[in-house]
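Please find one structure pasted underneath; my questions will follow.
Shown here: the complex without one of its protein chains, the others still in place.
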Amino acid sequence: MKTEMLAMILAGGRGTRLMELTEKAAKPAVHFGGKYRIIDFPLSNCANSKIKYVGVLTQYESIVLNSYVSQSSFWGLDGRDKGTFVLNPREKVTGFSLYMGTADAIYQNIDFMDQYEPKYVLILSGDHIYKMDYDHMLDFHKQNNADLTIAGLTVTLEEASRFGIMNTNKDYSIYEFEEKPPVPKNNLASMGIYIFNYDVLKKALIEDAPRKDSAHDFGKNIIPNLLNEGKRLFAYPFAGYWKDVGTIDSLWQAHMDLLAQGDPLKLDDDNWKIYTEDIPTTPQFIGPNACLKGSSINQGCIIDGTVTNSVLFRDVVIEKGAEIINSVIMPESIVKKGAKVKNCIVKEKQLILENEVIGSDDKVELFTSREVK
Amino acid sequence: MKTEMLAMILAGGRGTRLMELTEKAAKPAVHFGGKYRIIDFPLSNCANSKIKYVGVLTQYESIVLNSYVSQSSFWGLDGRDKGTFVLNPREKVTGFSLYMGTADAIYQNIDFMDQYEPKYVLILSGDHIYKMDYDHMLDFHKQNNADLTIAGLTVTLEEASRFGIMNTNKDYSIYEFEEKPPVPKNNLASMGIYIFNYDVLKKALIEDAPRKDSAHDFGKNIIPNLLNEGKRLFAYPFAGYWKDVGTIDSLWQAHMDLLAQGDPLKLDDDNWKIYTEDIPTTPQFIGPNACLKGSSINQGCIIDGTVTNSVLFRDVVIEKGAEIINSVIMPESIVKKGAKVKNCIVKEKQLILENEVIGSDDKVELFTSREVK
Amino acid sequence: MRDILGIVNFENEKVRVEGLSNFRSIPAISFLGRYRVVDFVLSNMANSGIDHMKVLIRDKPRSLIEHIGIGSHYNINSKSGSLQILYSDRNITNKLYFTDVNLLNQHSSYIKHSNQDYVVIAPSYMICKINYQDVVEQHIKTGADVTAVYKQIDDGHKRFIGCEEFDIINNRVTVIKDSHGSTSVKNISLETYVMHKDFLLDLIDEASHQSAAYSIASFLANNDNIKYINIQGYKYEGYLACINSLEEYYQTNIDLINYEKAKEIFSHDWPVYTKTNDSPPAHYTQRAEVKNCMVANGCVVQGKIENCILGRAVKIKKGAVVKNSVILPNAIIGEDAVVENAVIDKGAKIIVNKEIIGSKEQIAYVRRGDTI
Partner (left out) sequence: MRDILGIVNFENEKVRVEGLSNFRSIPAISFLGRYRVVDFVLSNMANSGIDHMKVLIRDKPRSLIEHIGIGSHYNINSKSGSLQILYSDRNITNKLYFTDVNLLNQHSSYIKHSNQDYVVIAPSYMICKINYQDVVEQHIKTGADVTAVYKQIDDGHKRFIGCEEFDIINNRVTVIKDSHGSTSVKNISLETYVMHKDFLLDLIDEASHQSAAYSIASFLANNDNIKYINIQGYKYEGYLACINSLEEYYQTNIDLINYEKAKEIFSHDWPVYTKTNDSPPAHYTQRAEVKNCMVANGCVVQGKIENCILGRAVKIKKGAVVKNSVILPNAIIGEDAVVENAVIDKGAKIIVNKEIIGSKEQIAYVRRGDTI
């Protein structure tokens, strides 16, 4: 059971800004990219980085997410010395409590981590879209003889105040960490991806846990405390595509990025596949009246209408004369004859009636109001 | 995801009477039979009965149990249309609470069960040792056009007051159910194995949930209520070996039964295997000074001493001159030269020193006091 | 639901899909973009609740073994079920003597020791959608020795040539003969047989004593045998195709582009399973023109395609025009290339500006991995 680096994914987010999409599913289970769920990205990154054990910390209404994550074979994380493990809050001798913050969630699972005697623990967020080789990040961490390495993304200065900002020296060592600073000194933002030496992490969590004034949060408490203690913190600069899809607008925008930027995530790369559930479907049928432009379409779709700049998930039906523009249609939705869908995200299993028109020119809409019977 | 009969295993028991054996593991994860864990029995029964989806409801300190149960491949319950699912209490829109009773635990997972649109739900306990074909029980349930079928075991009249007792007509229809009656009228005991029509179960749970005076327990509340409502309840008579291993004495006795009764559980039956984790070990080595009588010994053991009427789990070492009598030695324990162990259960990874004598003639002892370094 | 042993048979020695079958066995040939031919019979078995299967292989086992694996994508669990590949341990140089009877005889102990009472034997190269449980139920009810599945067709003068046809009197199969295309209406054999396990073992034993060249089909067809064996017909009404030549392979692919036709074999309650590859969804660029196609995941279409089947990860480059063609996985059609009435084998590259033009009568074929 011994492993060098254990991964822990924080996947508890209720994702209230994604509204009805997360009604019965936690945010990391939301569909993305025509075929995937958001959490497929960190999980596939783990699998491709040769990480063997992944704990997924969930809390809110997470039947869909729990069932999904526990199927470790989806990402090739099944087998004798591998696994994904769902970590809900549990009753203990000391009583029971929900996860109170990101650090508390990890703290409550020290017993889980101890099982694997890890030298390093990788902490990730379950709701970001990107590809990253955590093994390279670990090499960087080791080379710097660091206690904690934080992946950092260069953002615009306007955006910077929404993030934890890392002020670093030339060698990427961090001398200051400011959580959501009103006046950022820098635009190197924490991606919420941490590699800790496990002994350092464990000690920090145990010390933080009883503090009444702590929010038990990595950005607000643990990281500043470690800096105060003089620990070696480094920023690991990341350059690829990265997106937090926490709102309907950003979820839609990420899909448009996929189409416009010509596969910025390199989903087509055989050496770094994004793995997901394999659901048996029919093939993809394109009918005699179809017109497809600038779109990504998954298997099981039956298309006889016009689809422009859109992403269609599994088993979507677009009937003759229907028109889909700049939209995202989630699995098993049906768009009837002559209907028009523009700038929309259509939730799974929705029915758009004949000649119905949804969406508008000036904003992104979420359609969730009519389930297929 | 549609399935005819879904299984739900109640595995929340802290098993306090098993003392230190359950310190870090819930009772269903306790080792049994030289190779297995207790929960392997209901899970293997499910797999052999061709049940596809199994929810396992856990609560207390269940890292070991959760990690174990989530490895559905151990029991051949992995794959496209199968699965084991760990069901901890979760936060919901309505708030959060622990499981308050057996019925409440099932009630809190109605959303999980709904996913599979089951016609029947099989409810099991995670800590009983037996083999049963639940598919035969389902046939019986269907033939009787029952709303609820309860598996029943004939116990002695003295034992009867420890159980839920079913008073039945000739056709096994139940006209009265008494939970732990001081003066039992009968000795047909409920084994805590239920097949419900799902619609009946769901309605009963929803009605019971808000009742302040209810213990939210199947035996105390749900079953009597259904009888009052005039539902069709039947007892399914079971004849094979069955053991509740809730105490150190009964756990020890069950192991002695295995040895004395010549495989009462038919562990050797290729058509109804008890599946378990496959841990790579060395072969079993029997040395030149060994003497083995009436014992079951698992792979990985290295034996050069005397073993009589005992069960040895994986990777146990019995050195030359050591003597093991009427005992159960759990995985990776080491018994040094000349030591003597009698009437004991030795927890996993324990060290018995050279010439140490543990155990006595007149009672069963649990040894947990010295871990192998 | 009965516990049935499924046996997937290989095609007889006359069957040959010109070109494609030089590189792999017929069951392993790519079909309808994302599938292999063998997926259909294995999915029929899986959907019929069969979880013990034997797959007979005659030659070129590698690609089939890799595709099938241990059967997990056909819902065969390694603990509760099994998929066993049976291959000859003997060197048989004369194909005539490499029969199903011969192979089953070599491995008869696996049949004998299986827990199932009834056996369904079905070939890999017939494309249909059938619940074998129904055939077994009829078999038990009629008390037949063998139940043989057939379909009554009315285009026998042009299709199913080289298959077997049945004469049937009062539901009993009285004559089994080769179909030569002389008549239109006939009963085509699906080469699918249900029998009791013990009957199969006796049949194998008897057939191999009578002649070393007997197959199950030819043994049953023999005039002396058919008199004594009660073969009952099971009438199959659904879609049927037989992949026994390049023309039939091509035509079946093209016919099934039509969704109304394809619905006869594809439905959500009867999935066709296959080994998947985690490819991203198909992507169509702004310049794509697509009509009447079946497209697998991983494809990138920048050109024009019409009446085509595209296998996984096929690339159609800018300006390319592909019509009435079957493109196997990983093939690349270069810029401004023109492909018509062709079968382009796996991984082939059609270079810039090249024209590959076949006709309905003479399908063009480009070999695996070739660059043209």
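Brief remarks on what is shown
Here the chain labels run A, B and C in written order, and each chain numbers its own residues starting at 1.
FYI, a contact is a pair of C-beta atoms (placed from the backbone, for glycine too) under 8 Å apart; a residue touches a chain by one contact, two chains touch by 3 or more.
Just so we're clear, the structure is a prediction, and the values are computed from it rather than from any experiment.
The chain not shown here makes contact, within the complete complex, with A, B, C. The missing chain, though absent from the display, is touched by one residue of C:66, C:178 or C:355; that residue is C:66. Of the listed residues C:85, C:201 or C:352, the one in contact with the hidden chain in the full complex is C:85. Touch with the hidden chain on the side of chain C covers residues 59-62, 65-66, 69-70, 72, 78-79, 84-87, 89, 91, 93, 107, 278, 369. Chain B meets the missing chain through residues 33-35, 263, 267-268, 273-276, 278, 280-299, 302, 311-312, 315. Looking at chain A, the residues touching the absent chain are 47-48, 50, 73, 75-82, 271, 273, 275.
Just so it is clear, only the chains that are shown with their structure count from here on.
By number of C-beta pairs in contact, A-C leads when B-C and A-C are compared. Chain centres computed from CA atoms place C at the largest separation from chain A. Averaged C-alpha coordinates give centres for chain A and chain B that are 38 Å from one another.
Centre-to-centre spacing of chain A and chain C amounts to 41 Å, using the average Cα coordinate of each chain. Shared contact sites, meaning residues of chain A that touch two or more other chains, fall at 278, 280. Counting partners per residue, chain C has 73, 273 as the residues that reach two or more other chains.
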